[in-house]
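With one protein chain removed, the remaining protein chains of the complex are shown where they sit.
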Amino acid sequence: MDMRSNVDLVDRRPALVDPHEDFQAITKRVAAPIEWKTPIGWWLFFIPSVLLAASYGGSVAYLVWEGTGIWGINNPVFWGWAIVNFVFWVGIGHAGTLISAVLFLFRQKWRTSINRFSEAMTLFAVACALSFPTIHVGRIWLLYWVAPVPNSMLAWPNFRSPLLWDVFAVSIYGSVSLLFWYVGLIPDLATMRDRVTSKLGKFAYGIFALGWRGSTRHWRHYEVAYMLLAGLATPLVLSVHSVVSFDFAVSQLPGWHTTIFPPYFVAGAIFSGFGMVLTLMLIARVIFKMENIVTMHHIDNMAKVVLLTGSIVGYAYAMEFFVAWYSGSQYELFAFINRATGPYAGAYWTMVTCNVVIPQILWFQKMRHNIVLLFIISIFVNIGMWFERYVIVITLTRDFLPSSWGYYSPTFWDVSCFLGSFGLFFTLFCLFVRFLPMIAMAEVKTVVPEADPHPEEAATGGAH
Amino acid sequence: MTTENETLNKPDIPSRRTFLSAMGATVASLNTAACIRKPYEKILPFGQRPEDRVPGRPEYYATAASVGASVVGLRVRSNDGRPTFIGSNKQHPTSKGGTPAWAQATVLELYDPDRSRTALMDGASVDPAGAAGAIRAMGKAIRDAAGRGLAILTDETPSPTLFRLMKTLKEQFPEAQQFRHDEMGEANGQAGAAMAGIPNASFSLNETPAVIAIFDADPMGTEGDTCAFDHAFASGRDPDAPRKNRLYVVEPYVSLTGSNADHRKAVKPSEVPAVLAALASELNSHGYELPKLAGADAASDKFVKALAKDMAKNQGVSMVMVGERQPPQVHALAHMVNAALGAYTKLGAWTQSDAPEFQTADELVAGMKAGTFKYVVSLSGNPAHSIPGFADAAEKAQVLHLGSYLDETARIAKLHVPKSHYLEAWGDLVGRDGSVAIQQPLIAPLHESKSAIEVLATILGSKESGYEQVRDTHRSHVASGDFEKSWQVWLHDGVVQSHPVQRVEPAIQAAQIEGYPKAGSSDLEAAFIRDLTVLDGRFANSPWLQELPDPVTKLSWDNALLLSPDTAEKLGLKNEDMATVTLNGASLDLPVWIQPGTADDVAVLPLGYGREGVGQYASSGFDVSGLRPVDGTWSASGVQIKKTPGSYRLACQQLESDQYGRPIVREASQTDFTADENFVAKFEVMKPEHIDSLLWEEPVLPWAKGEQHQWAVSIDLNKCSGCSACVVACQAENNIPWVGKSEVLKGREMHWMKIDRYFKDNNGQFEVKYQPMGCAQCETAPCENVCPVGASAHSPEGLNDMAYNRCIGTRYCANNCPYKVRRFNFFHYTVRNDGEYGMGITMQRNPDVTVRYRGVMEKCTYCVQRIQRAKIYQKVNGGGDTKVKDGAIVTACEEACGTGAMVFGNMADPESRVAKMKNNPRNYAVLAEINIRPRTTYLAKLTNPNPELAEG
Partner (left out) sequence: MSNKTFGVLAEFDTPASVFEACEKVRDAKFSRWDSHTPFPVHGLEFAMGMGRSRLPIFVFACGISGASGAMLLQWWTSAVDYPMIIAAKPFFSWQAFIPVTFEAMVLFSAVSAVLGMLFLNRLPRWHHPLLTSERFKSASDHKFFISIEASDPQFDPEKTPEFLHSLGATYVELVED
């Protein structure tokens, strides 16, 4: 029988991987970018990224030296871009684990081509995210007081503070994502160990491969562990952005104190995460010639997820207004009307346009398959989601007492920190695509037709 | 020479050494029994500590300060010899236990690094002995010429000793001439009184009138005994006051008084006289004998008719007041009206002043121009700037300038002598009611300075010790034997009991008034006003007063051209536009600020800003004095205003003036209140029974058990005039840094306490509401819940404690504060202040309060340091009873407030004033609906509109 039919014999869906790819070809293709001699293009990305990251370091150094006053924050807007960027990055950091964990539990085989990539993105995004709450505190050198460790005051952290929940949620999310990512990497690191010729490469990959030799006795525990991690990461990923949303929802400020925040934040996070995955993936698959592994089928699915979550977010925006009116609280109602019509209405409508209006284009498959358009839309999604957080934070300008109302405008240092964080993000990303297999070979191999140990059963449609 | 000059060490700047020796001097002069100075003045090493003096325990001294003829009795705190806080003297009759904002700021003025430090002869510094020698020499020279060619210029400081010396001078130097000029004085008022037949006398208000009609005066802000007036006014706002009052104000700009008016009429300055004239003629129709002046009827309208009727109805307890900005004739008419209404017999008393005869400033300038004077001795102020023509005329004379700053006069002076601060020198001050307070120094002069008394004494060749001079003045009116005893009592009380007071019965009869101003012109008029914070500019170098927002405009660090909305529109100007103001030749570019309530076609120009070459802060703003007519009048017609390109950012500390229909400042009219005592409840956003549903079972907390003290504050909005003295007092007490204009523009001012002010258009009538706002110590404090490190937590006594050294600066608490009264150190403001102010600011700081580090949140904690001190005192002296007595703790804001608007106390004690206030039907909590249970609550404001005018 023809193993190379265009139909995945396992689940009778269009093939996830180009049928002309066999095990060896997959390995070659994935390993290729690592084995190439460093391409110029990579440097063109890497050097600016490193410089940008360095500028972030510089900005932070000045910040710590001079004080948070160098930012635009003031009374009443005590949180500015730092927190906006934090939520923005955490949001992006959700798609990875979501794709890896949730889609894994739902046996969505199409995830295999993109999960490594998006997990990496998650880690780097979370790294950027964590940097912001760290540098935004007034006395960074005492930050360790948020950890439940005995200190000079014999006092403990206040576990009622959403900010403290944040510390736990995000840092734990980061570490669990790292574990998840690393566990997935082990077999591929072994592959690299067996392929590379350079002594250093052998040593490095060898160390991190932990002596993996594809033993079935190992696979047995490995698969269970991976499944457990996926099972744990799924509620975790949902909890993290809920907790982030608590920073606002658990306060009592008009426009912040709303119960819709957790689900709305999670949806937004997935939305922005997929937006960023698309942005990066659409570039990477071209540069690294991965079109056969990351097929239109994957792109199409991601576009659908963007459309869905985008619409959920849109629903949340509408529901906020309804609840604000229905609550009968004049403060609440004012806060929302002010968002749409007040001094910062521009930001609000940018958000709505980018997050709700533009993604509607994706209802049409034609559009979903237009790579360029898709790329542009993904950029808009990123912009829109940043503005969503900006709109939320800027709500601070007008709360209960008109006497304390004010305005907020960012300074040079707000901007430099934000751009700098992109430097950090892309630097890590460049290193990733250069030195690590950006696609989970072992996993992709499991979804090609040859992987099935019982071809004849499959051919006769027998279940296994 | 007395021993005094030896005690004056030679300070280059207030260095640590200066400070210690200065402190030594004070220590030496402490009396062990009471807070009284001993007559000898020697420096003692700190090692020989007088008994009863405990390092770290503050001492309090009674003294007094004055601006113009207004005397404020003070009780100043000294920590280890450093004056650190200006408290109020409850016993003083003309300040009634209140302190104006400027008085609060004088403690910083004392340490101002820009004060002149050494005497200058022709610009070169000379030592004190040299300076004194020069003065003596001059005195001798004049003595030989029987005083010919000597002109003495002073301000209106009402010092009996100064008066005595002036008289002596007149006796010994018959040819010498004495002049008086004071930008904060009341030349027009005195001239008017003279016209009305009461020359050289002053009126003191003892009880509140039932009807007060103010004509372009600001007795709450910048004129007269503001504290006494506030006190009288507040006493008549209480619903159960024996006599309730009603305040009518007719004025061109929104003065502090006008912002508290029940009825306010905005007219151009030139129209004010007409309105008063109209009132007078209206009163005729109520059977009073008053002059009918030309054009009076034209100005008569509903307002005037209602006012006249109201005044007639309250015969004897209603009075009119006219401000210094109006010409003498208007004052004269006012006196006639008051005499007719019988106000002067019931409401207060006239007191004969024993000030000598003075000539006016322009007579001085004329004399100088004519070359009559060889020597001009300026004992106060900065005539080269404040008296037009003085500077040019000065070339013909040798000017001896006694002043605190190296200002314009100092620069043209032959001899400049640094002037001692009132906390450095002996003096005495007589109030408008004739009461005398001894001005007792708390510290030896920090610089090589002298007081006016000392300089005058030196010229006279008399005893050069101010201390001796002051004692001599008052020795006369006590039997010699008990002088020392009574002297000590006076110093202790701050008031001289036995001082003779000469009352006068004003003999005023209605007569025609010569040259009563005609009704106003049609064109644009300029109104020069005294600034509510820096006054005429004498306090312009105080960063505290510069940063203190103007109570009405909320502008800080600048003055601006104030225009009414319509006028601004007509001129095509908006906020922060630059405009060129041209008035009789001179012109000036300054920014525009639109102030609702200002009369149309009036350009309001606050004085006192943009003072170059005085100090590092005084230069901020724009010096409008150049536009002022040379005759020094306060208003002028024929102003041209043109928009000029460019704009200028003004540091306004409150950007919103509307309450957006939120029940923040709750108010009702007296009549509505009597109809419904619990009207505040009508404002509640949420019914109390709907609020108390909690996620969790409420724990039994100390206050629930009624254990220990439970601190709380109640603020009576009826009694708050918005004067903002409390804001400065809080700043002085709690070491609150100033942040400077650039930071205020970013919205980062640090005042723990602010006076929120809201505008209201009450069917056509412009009204202002004030609301003091500080941390309310919410029982279910939103700020505590969100702090990740628990830096903000509750004390069992109900205080929302802020552990500065625990704070890591996440600023979440401030976000979550519904009142936005938490303040964050975005930069290291404390160190910045040190950099600007040097040792000065560190000497002023209160050792009981930590200075906050950069990156730390701070806020009001009801002066917890005062609470703790009082608790310790009670524990030590209470004999087992640890409950602090009501009133034993006075917070800084409460101490500064003369009207008793603010009351702090233990609400767990049902007998305490605060507990009683919380049972008042007018009691309400701002934002009660979000269940924060604030400890600071408010008593709703009651207005007292005239029913005839109430319905617009």
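For clarity, chains are labelled A and B in written order, and residue numbers in each chain start from 1.
Definition applied: a residue touches a chain if its C-beta (ideal position, glycine included) is under 8 Å from a C-beta of that chain, and two chains touch if they have at least 3 such contacts.
For clarity, every value in this text was computed on a predicted model and none was experimentally measured.
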In the full complex, which of B:Thr780, B:Thr850 or B:Asn946 touches the chain missing from this view? B:Thr780
Looking at the full complex, which residue from B:Met121, B:Ala793 or B:Ala888 touches the chain that isn't shown here? B:Ala793
Per the whole complex, from A:Phe45, A:Phe78, A:Phe117 or A:Phe246 the residue touching the absent chain is A:Phe246
On chain A, what residues meet the omitted chain? 22-24, 27, 148, 154-160, 164-165, 168-169, 172, 175-176, 179-180, 182-183, 187, 190-191, 193-195, 206-207, 210-225, 228-229, 232-233, 235-236, 239, 243, 246, 441-443, 445-446, 450-455, 464
Missing-partner contacts on chain B, residue numbers: 695-699, 701, 779-782, 784-785, 790, 793-796, 933
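Here is the rule we use: only the chains that are shown with their structure count from here on.
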Geometric centre distance via CA averages, chain B-chain A, whole Å: 60
Which chain B residues qualify as touching chain A in the complex? 654-662, 664, 685, 743, 746-749, 754, 756-758, 771, 773, 782, 784-790, 803, 805-812, 814-816, 818-828, 853-857, 926-927, 930
Of chain A, residues touching chain B in the complex: 66-69, 72-79, 133, 136-139, 142-143, 145-146, 153, 155-158, 160-164, 167, 247, 250-253, 329-331, 334, 396, 399-407
